[in-house]
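One chain of protein is taken out of this complex; the other chains stay put.
As written, the chain order gives the labels A and B, with residue 1 at the start of each chain.
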Amino acid sequence: MGIFKDRKERRTGAPGEKCGSTRRDFLRTAATVSAGAAIGAPAVASALEFDFEAFLQKNFRELSDAELKDVLARLERKYSEKYGKPVSVGAIGPMDGVLFGYGLDISRCIGCRRCVYACVEENNLSRDPEIHWIRVLEFERSAALREINLEDGNPYYEYSEVPAADKFYLPVSCQHCEDSPCSTVCPTGATWREPDGIVVIDYDWCIGCRYCMASCPYGARHFNWGEPNLPAEQVNPNMHMLGNTPRKKGVVEKCTFCIQRVRNGRLPACHEACPVGARKFGNLLDPNSEIRYVMDRKRTFVLKAELATHPKFFYFWGTEGRD
Amino acid sequence: MENLKLFAQFTRGSLIAVARGGKPYYAWLLGLGVLIGLGLVAYGDQLSRGLITTNMRDQVSWGFYIGNFAFLVGVAAAAVVLVVPAYVYNWGPIREVALVGELLSVAAIVMCMLFVTVDVGRPELLWHLLPIAGTPNFPHSLLTWDILVLNVYFLINWFVVTYILFMAFTGRKYNPRIVLPIIFLSIPFAVGIHTVTAFLFTGLKSRPFWHTALLAPRFIASAFCSGPALIFLIFRVLRKVGGMKIADAALFKIGELLAYAMALNLFFVGTEVFTDFYAQTSHSIHARFQWFGIHGESSIAAYTWSALGFNVVALIIFIVPYFRRKLNLLTLGCALSFFGIFIEKGMGLLLPGFTPDVLGEIYEYAPSANEVLVGIGIWAVGALLFTLMVRVAIAITQGKLRVARA
Partner (left out) sequence: MAGDEHDPDGERPPRIQLTVWSVIALAVVAVAGLFTVRLEHQPETTRDYPPRPLIADGKLALLPGPEIDDEYLPCSDCHGDPERETGPVPRELEDEHDEMELAHGDLWCLHCHDSENPNRLRLADASLVAFEDSWQLCVQCHGKKLPEWRAGVHGKVTGSWRGDREYLTCVACHEPHSPATEPLEPMPRPRRPDEIALRAERSQEK
C-alpha cells in the first residue's frame, strides 16, 4: 500500500520548512522521557493494559516521517488484532493545486438518508451510541407563509416514502470552512485545516474539551460520549489516520470529506451513495470540475454566510422545480 | 538555609494546626470527606463509562461543569475587591481580613481547575496543553490564555498568602516591597482571568447569546456580587466558630461594595433584556428561551426569574442603609446575591447559549445525578482546602502558631 506515495507533500506549511527545531525536539524528548520514566514500571502498565506509546504519541503535525511510519504500523497492528481482519492505515498527504469543494443540489435531495448510512459504514462510525456525521434537515416549502429558518429544520422525520409532500431536504455535515472557528479555538491544536481545504482532527491528540463543538455554527462535530461500538464485520479496513480510524470514547469526530478516498482520487461515500445525484464534488481550483460548473452557472448559497466562516459546502438548485 | 528550616517548621506547624480541633470541626471535615468520597465514586463511574454518564449531548455539549467553572472564576477574581481597599487605600478593618479573601481565591481556582478536569473527555492527555511537551494553540485559542492567566493568578495569590503567613509565623513583618508589587499585579490579573473566561464565550460567533461585547463586563459585575457575598458569609462563620476577630465595619463595607456591584449587574441584565426583546432578531430566541421557555420547554425560565428576584431583593437590602446596617438582613442579602448569581452565571449562562442549538434543535438539558455528585464533591474539595488554609491563617494571625524559639 503506497502510504508514502505523496509523503513529501504531507507537511502543512510552506515547502522546505521544517516543523520544529532540533532543540525543541531534544527538550521534548527529555521531558517525555523523564515523564515516561516517572510514570512507573512498564510491567505494571502492561498489566493494566496501558499503552505507553499511544499515550506519548505526538501531535500528528509534529511527527517525523520515521515516527509517522511507526505510528501507522502500530495502529495497523492494533486494529487488525482488534477486528480480526487485515487493516491498512495510511496518512497520504494533500495534493498540490487542489482545494476541495462540495455541492448539494437541494432541488434533487429526497431525504432518503442513504448518504448518512453510507458515511457510517465508510468511516467506521459508532453504531451504539449512534453517531451520524450527516444530518438531513427537512423543511416545509411554504412554511406557513413565512421565511424558512434553519431553526425550523427537522432531522427526525419518519415516513414510509420520501420525498414527503411539500417538503424539501437539506443535508448538513462539516462545511470545511476556510476560516474555521473550530481550528481557531482548539486549545491543543488537535484540529486544523489542511492545504487542500479539509479540516481534520488528530483523534489521538484531542483531549475532548469540546470547545470546538461549542464554536461550530453547523453542529457538524460530534463527541464520543461513551465507548463507541463498531462491530468487527462492519469495519472498513481502508483507513487514513486523520479520517476513518476507529475513535475512542472522549474524542471529537466529524466528516473528513472521506479523506481516505478523495486523496486517492475517489469520490466521498455520500456522493456515491446518493441515488438521485444530488451531491457534487471536486477541485475548486480546476475550472473543468463538476463543482466549478455548479459554481459558475448556478445560484449557490452557503449556510450562515453572515458568520464569515467561508464554508466549502455550496447549496444550489439544479432545476427550477420538480420536472 | 535558615529560611528553609523555618519553612519546614511552618509546614509541620500548619499540619498540626489543622489536625487539632473540636467536635464541630471534625464533623465538618467528616461531612466534607463523605461528599468528596461520593464525588470520587461518581467520577470513577464517569471515567469508566465516559461522559455519557452526564446529560450533556452533542446539542448541549457544555453544562453543569463549565457553568460552575465560569461562576467560580468570578469568585476567585472578586477576592481582589477586598485587596484593593486594604492595600491601596490602607484601610485597616479590611486589611486584617484581606488574607481570607486571597485564601478563597486559591480555593476557588483549585475548584475551577477541577471542574475543567472532570469535563474533558480524556483527562490523561491534559499534558497536551503544556508548552514544550504539548502543542498549545496559543495565542489563537482562548482556552490556552485561560490556562495561562488562571495559573499565574493562582501562583500570585498562593505566593502572597504563603509569604505573609510564613513571615508572621516567624514573627517578622512581611516586606511590603515584595508583597505590594505582586498585589498590585493581582488586581489586573483578577480582572484579566475573568475577562479571559468571558472571552471564551464571547469569542464564539456560532453562539449569538454569548457573542456580545457586554458579556465580559457582565462577568466582572456579577463576580463582584458573588465573591464578596461569599466572603461575607464566610466571615460570619469564622467570627462565630473560627474565633476570628473581624470588625463590623469591615462587614458593612462589604455590604456597601455589594450595593454598587449589584446595581451595576442589574443594569447590565436590563440592557441585555432591552437589546434582546425590543428589536427582536432570530437570535432573540435564546433570550426568549431563558425568560419564557419555548414550545413548552420552560424549566430554565423559572430559574431565571428566581435569580432576578433574589438579586433585586439583595439590591434593596444593600442599597437601603437601614437594611444594610442590620447584620442578619445583610447576611440574607449576601446569600440571595450569591445564589442569584450562581443561577444567572452558571446554568443561566450555559443553557440559553446552547438552546436552541445551532441547527435549531431544542434539547432540554438538566444535569444528571452523576454530574451533580461530582460537582458537589469538587465544591467539598474547595471547602476542605479553604477550611484547612483558614485554620492555619487564623492560628498564625492570632499568634497561636509561632516558630519555636530556641
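The rule is short, and it goes like this: a residue touches a chain if its C-beta (ideal position, glycine included) is under 8 Å from a C-beta of that chain, and two chains touch if they have at least 3 such contacts.
Since this is a predicted model, take the numbers as computed values, not measurements.
**Q** In the whole complex, not just what's shown, which of A:Glu147, A:Glu161, A:Glu233 or A:Glu306 touches the removed chain?
**A** Residue touching the chain left out of view: A:Glu161.
**Q** Given the contact definition stated above, which residue among B:Ile52, B:Ile285, B:Ala307 or B:Ile378 touches the chain not shown here?
**A** For the chain that is not drawn, the touching residue is B:Ile52.
**Q** Which positions on subunit B touch the chain that was left off?
**A** Listed in rising order, the touching residues are 49, 52, 57-60, 131-132, 135-140, 144, 148, 152, 175-178, 180-182, 185, 363.
**Q** For the chain that got dropped from the picture, name the residues of subunit A it touches.
**A** Against the missing chain, subunit A presents residues 12-14, 19-20, 24, 59, 61-62, 96-99, 103, 105, 110-114, 116-117, 128-130, 132, 135, 155-163, 178-179, 183-184, 189, 192-197, 225-227, 229, 262, 265-267, 272, 274-277, 280-283, 285-290, 293-294, 297-298, 318-319, 322.
One rule holds in what follows: only the chains that are shown with their structure count from here on.
**Q** Using the touch definition up top, name the residues of subunit B that touch subunit A in the complex.
**A** Contacts found on subunit B: 49-52, 54, 56-59, 61-62, 116, 119-129, 132-137, 140-144, 147, 200, 203-207, 282, 285, 354, 356-361.
**Q** Provide the residue numbers of subunit A that touch subunit B in the complex, in ascending order.
**A** Touch residues, subunit A against subunit B: 24, 27-28, 31-32, 35, 55, 59, 61-62, 129, 135, 137, 149-153, 155, 172, 181, 184-190, 205-211, 213-219, 221-227, 249-252, 307.
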